[in-house]
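Of the protein chains in this complex, all but one are displayed in their positions.
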Amino acid sequence: MITSMIGIALKAFLILLYATFVGFMFMGIIRIVTARIHRRVGPPIYQPILDTIKLLSKKSNITHGLIYDFGVLYALGATILALMFIPLGSISILRAYGDLILITFLLEIPMLGIMFAAMSSGNPWAGLGSQRALLTLLAVQVPLGFAIVALAEFYDTFSTYQIVMAQQTAGWSITYLPLLLAAVAYDIVLQAMFGKEPFDIMIAPGEISLGPMVEFGGKHMGILQIQHAIALFAETLFFSNIFLGGAVVTAFASSILNTLASLGILLIKQLAVLLIAIFIGAIFPRFTIDQAARFYWKWPTIIAAAGAILAAL
Amino acid sequence: MVDWRLFEPLFEFARKRSLWIVSFCTGCGGIEMPPLMTSRYDLERFGMMANPAPRMADLFLITGYVTPKTLKRIIITYELQPDPKYVMAHGSCPLNGGVYWDSYNAIKHLDKYIPVDVVIAGCMPRPEAVMDGINKIMEMIENGTADSWKRYKENYEWYKKNQDELFGEGWREREARRWIPWLMDKKEE
Partner (left out) sequence: MINELMIIIFTPLITGVIAWLLDIKGLREGISILGAAVPLAYLIQAHQTLTSQPSIQYSIVISGFKFEFLLYHLSWIFAMIAGVVGFAAVLGMASTTKDSYEWLFALMSLTGVYGIFLADDLISFFIFWEIMTFGSFMMVLKYNRKASLKYFLLSVLGAYSMLLAIGILYAKVGALDFTTIQQTLYQDAMRGVLGTNTLLSRNDMLLIFGLFLIAFGVKAGMFPLHVWAPDAYSETNQSYTAMFSGVLSKAGVYGMLVIYILLGTRLMYQFGRIGAAPKFGYVIAFLGGITIIVGGLLAALQEDIRKLFAYSSISQVGYILVGIGVGSALSIEAAIYHAISHALFKGLFFLIVATIVLRTGKTEFKDMGGLAEKMPITFAMTFVAILSLAGIPPLVGFASKWLLFEAVIHENMPILGGMIFFGSAIGFVYLIRFTYAVWFGQRPTDLDDTKDTPIPLAIAMGILALLNVVFGIAPGLVATELNKIFGKEIIKGTIWELNIGFGRYNGLLITIWLVTGIVIAGIIYFLGAKVRRVPVTDTYQGGNPVTMEYNLTIRRNFFLPLKETLAFWLRISFDRLYQDIGRWVEDLAETLRNYIYNGNVQAYAWYLAIILLILALWGV
């Protein structure tokens, strides 16, 4: 009992460490690739780690009350929770409970924590940014919902792990037409979930001073950087798992080698998802909030609904 | 609590390589920022990033001449930043008034009101000069001489006295109240 619990704790710690590290690398890659598209050199890849260390080592911090602190902690806590449910090769801890709907919700609730913290500061920019973030959430929810429905109906299960296992024998999800449509819609949704252009009006830096983030500084912002890293990892991981086949390598005799190989394959898939988002983000200007809502309620919704209906037939 | 002195070199390195700038362009020097940030000089190589929110910023660039009206905003924004924070004055005007040396409405010595770490002379300083200044401030952070935020804390009375001499006491409240009738009028329209 005790040893198994220690084992789980150790595993969780390693997963967390890996996710955080890779998440920070992803953030670095985003900055470098964007810089290269701009024909700049860009920062070193470990730059986000330096930023986070700097933010955490600030010598004075401010707070606007209990909710301001708790919202930030809640955001990171919920992200860690979400991470534990997503299958990561064959080593995820709670993958038996990794339910599609649960994970979809868990990937959204960190935002609720950030909103709570931002709003409790009383800064008008934060209020405005939260409003925009919520409306973006509302806009993306329709295609996202249809995409998840399409998946669940196609595989007739809600377990992410079973979906991954089904893909090992039957081929990637995106090789089937209904799920290809769902994947396209979900990828457009991911753009907003990453907060990349053209759907980054919620943090519009020049206009509303980063919106919800305006009052965060020092260690609060540092924790949110860590949260962002893990969320980036979790979101790309979720996409690779449900649409791009995940990775369950059993070719080697040693389980450690198998795990490493699965992680490597997953990493490549995650990078592919990420790079698409960066490319789109780097070349588009941003939509206003009603344009974004109208966009999401038109094409991605039609695509995803078509996928869902095809999957149900 | 944990004794963090062991990690202090790491922190100093992180601070030096991750200077986030407050996007607050006070004067004509602001026009030198775009070439610095974009592909010609690319400040992001050093981890520098323009950041609109002062709560998470480190480096305050005073880009050009400072009027009393701007100075009020500069002081307020400066005080919003968390420690440690650094100030870099940009061009001759904040240093000694520059071409506005006899203007009735320009601040001649910025460092009487807020502490300044590095001053770049020139009118305008070219981006190369600014980058030299940035190199300088990075060196200073590394060897611990960029301590303006400590000076501001230690000599707060002196800075406060100078500010109050210029604006009169309770200037924040007064400045805030000044706009209320205007806002009220707008509401009624």
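Labels for the chains are A and B, by order of writing; each one numbers its residues from 1.
Keep this in mind: a contact is a pair of C-beta atoms (placed from the backbone, for glycine too) under 8 Å apart; a residue touches a chain by one contact, two chains touch by 3 or more.
Note that this is a predicted model, so its numbers are computed, not measured.
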Which of A:A19, A:I32 or A:V72 contacts the chain that the document leaves out: A:V72
Full-complex contact with the absent chain, from A:R31, A:H64, A:K196 or A:R286: A:H64
Listed residues B:T77, B:S103 or B:N162, member touching the removed chain: B:T77
Of A:L88, A:V142, A:L244 or A:I280, the residue in touch with the unshown chain: A:V142
Where the unshown chain meets chain B, residue by residue: 1-2, 24, 53-55, 72-74, 76-77, 80, 172-173, 175-177, 179-180, 183
Sites on chain A contacted by the missing partner chain, in the whole complex: 12, 16, 56-65, 67, 69, 72-81, 84, 94, 96-97, 99-102, 105-106, 108-109, 112, 115-116, 119-125, 127-128, 130-132, 134-135, 137-138, 141-142, 144-146, 148-150, 152-153, 156-159, 209, 214-215, 218-219, 222-223, 226, 288-290, 293-294, 301, 304-305, 308-309, 311-312
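Simple rule for what comes next: only the chains that are shown with their structure count from here on.
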Interfacial residue positions of chain B with respect to chain A in the complex: 4, 7, 10-11, 13-15, 17-18, 20, 23, 38-39, 42, 44-47, 50-58, 81-84
Chain A residues touching chain B - in the complex, by the definition given at the top: 31, 35, 38-44, 47, 50-51, 53-55, 57-62, 205-206, 209-210, 213-218, 221
